[in-house]
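The complex is shown incomplete by one protein chain, all other protein chains being positioned as in the whole.
Letters are used for the chains, namely A and B, taken in the order the chains are written, and counting of residues starts over at 1 for each.
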Amino acid sequence: MSPILETRKLNKSFGAVTAAKDLNVKIDKGEIVGVIGANGAGKTTFINMVTGYLPPTSGEIFMDGKAILGLAPRAITRAGLARSFQVAQLFPELTVLDNLVIALAAAESPHPSFLKPLHTKARVAKAEEILAEFKVASYRDARVTAVPQGSRKLIDIAMAMIGNPKMLLLDEPTSGVSVDEKGDLMDTVMAAVRHHGLTVLFVEHDMEVVRRYVSRILAFYSGEIIADGPPDAVLANERVRELVTGHTDHKSASQKGAAQQGSSVA
Amino acid sequence: MRLDKTELALIGLAVVLLLGGLFAAPGWLIFLLTVALAKALVVQGVVMQMKAGLVSFGQGLFYCVGGYAVGMGGQFLGISAGLVLLAIGVVAAVVLAMILGLLMTRYREIYFAMLSLAFSMILYGVLVKSQELGSTDGFNVNSWTLLGQTISGGEQATHAVFVLTVIAAAAVAFFLNRYYRSSVGMTCEAIRENEVRVEYLGLSPRWINYANYVAAAAVSALGGGLTALATGHVDPDMAYWTTSGEFVFIALLGGTGSVFAPFLAAIVFSLVRTYAIEFLPNAWQMILGFTLLGIVVFLPKGLWSLFTRARVDAPVSAAPSSTSNTRTGGARA
Partner (left out) sequence: MLSFFAVLIDGTIYASWLFLVAAGLTVIYGVMRILNMAHGSFYAIGAYTAASAIGWYFADGSGSAGMSFLILIGAALVAGLVVGLAVERGLLQFMYGRDEILMVIITYALLLILEDGMKLVFGVNPYFAYQPYTALGRSTIAGLKVSNYDLVLIGIAITVGVALWAWLERTNLGKILRAVIHDREVARAMGVNVRRMFTLTFLIGTTLGALAGALTAPSISVVPGIGVEVIVLAFAVVVVGGMGSIEGAAVGALLLGLSRAAAVHFAPQFELFVIYGVMSLVLAIRPQGLFGRTLARKI
């Protein structure tokens, strides 16, 4: 069986800066993969390339054995590779319900109707179900601008899951979310992930969160993958301790605190 | 087919207008209403695009195409049936929009505004240099027929165009009312709000913008055709950029909140202009300018927000923070 996602020798440079160097990644069905690395290590660049937002300088990308390099983001989404964003990408002036119903209609067909109403009973009911699943039902009729950050991130992820993707890429699901909310947010997301049986890759700075949920870690440093394997092995890796986790531990006490908070809440 | 409140109101208003117009209103008022409603159709085309976040400073292009199609159909093709002439205008605009749309949909914000302006100025430039079409003076529209009846000026013509325009306006508003709540209509708003997300929902923002652009062109061309029938004359100024500027003005005056708004705004605009030009011929534009600034600063959602402000969506809290990071500007290849 071919892996759900595979990249071969993926490279990206912006002028003199190398954002990705010979990235070879294979992810199989059912895996929950965590991606760690300092800011600028190339994590988001990786997601952007895989989802067709950013063309790689060279390399190949396969999904379920089919080459997807060069496809537009919408085609890759339709092929079953969905993503969320560091900063929630929603429709700010529309209501939360509208946001979800638009996503539901988009999942049904790439050719929306001119005259049939968007808000069908079935779509609204389904949207309400999703809102409940993601614990944001109270914001059903609020505009996105009035919804707190953590709930926005949840709605963003919920919208990515709507098309029943084969694989979900979560770009820092807990960034911009208060320390108290992190644990709840990840529990909600991972419950939904398990419920739908999704394969997931997520970028996360908080090692406690990573350790708690993933079966495998990819450690990025300066555009390269310096370690790939089970969490315990990767986090014990000398280079990872030196270049990724050690760095964060010394530099940012608040993140460490965040990690403890996260685990105590959960 | 179930009718909602807006649609019932539309039918009611159309009937009231028709009865009032045909039996009570003086000729000048009927004419003013006709032209205002016809122009409001062009404005509807502007509003359709505003809903998708695009400001067309060249909607006069389709207004002019609709108008000239009516004039030229009578002049050169010998067609006299009014409905056929209007249809020719709409078809011509749709064909043109399908071609231009391929390019236009690659642009956003000021680039879209400028390119739409450029295309309408191209048509202006061509018309001004066309001697056969009367150059800068334009030409008069031949007498035409409505359902076999010859319409040749006077009260009969005024009434005929009025009836046609009211019905067309009501029909377009009826369509738009459904369109704005359809998948395409709502996705247009989604594109305005965040195009990247629309793409990542597996939709093509470009295709949806394209469809919207063509539909808006059709609606605007209908307005142009009706204006030509009403005034009996077409000239290149229909495509001049200041004409398009006027449509943008009316669109902003009404706002995008309701399908009624462009009609209301166009009527207010026409009434005020009629008096302002009479009493303050050299300060009319200045009044417009200050009004526009007033709208931008105090009523960013247009006149219509005066009617809706009290009701419904009082935002839970005023925190319009996240818009800035979702806007991606400029030209897209």
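One rule holds for everything that comes next: contacts are C-beta pairs under 8 Å (C-beta built on N, C-alpha and C of every residue); 3 or more make two chains touch, one makes a residue touch a chain.
What you are looking at is a predicted structure, and each value in this text was computed from that prediction instead of being measured.
With respect to the chain omitted from the figure, which of B:L33, B:L85 or B:L117 is a touching residue?
Among B:L33, B:L85 or B:L117, only B:L117 touches the chain that is not shown.
Who touches the missing chain here, B:V128, B:L164 or B:L303?
B:V128
Touching the hidden chain in the complete assembly: which of A:A38, A:V87, A:V124 or A:A146 does that?
A:V87
Identify the residue among B:V141, B:L229 or B:L288 that touches the chain left out of the display.
B:L288
Using the touch rule from the top, list residues of subunit B that touch the missing partner.
Residues 55, 57, 103, 106-107, 109-111, 113-115, 117-119, 121-122, 124-126, 128-130, 196, 241-242, 245, 248, 252, 282-286, 288-290, 292-293, 296, 325, 327-333 of subunit B touch the chain absent from view.
Assume only the chains that are shown with their structure count from here on.
If you average the Cα atoms of subunit A and of subunit B to get two centres, how far apart are those centres in Å?
Their C-alpha centroids are separated by 43 Å.
Would you mind writing out the residues of subunit B in touch with subunit A in their complex?
Residues 175, 178-179, 181-187, 189-190, 193-194, 196-204, 208, 211, 215, 313, 315-317, 319-323, 325-326.
Can you list the residues on subunit A that touch subunit B in the complex?
51, 72-75, 77-78, 82-83, 87-94, 98, 101-103, 105-107, 110, 112-119, 142-146, 152, 159-160, 162-163
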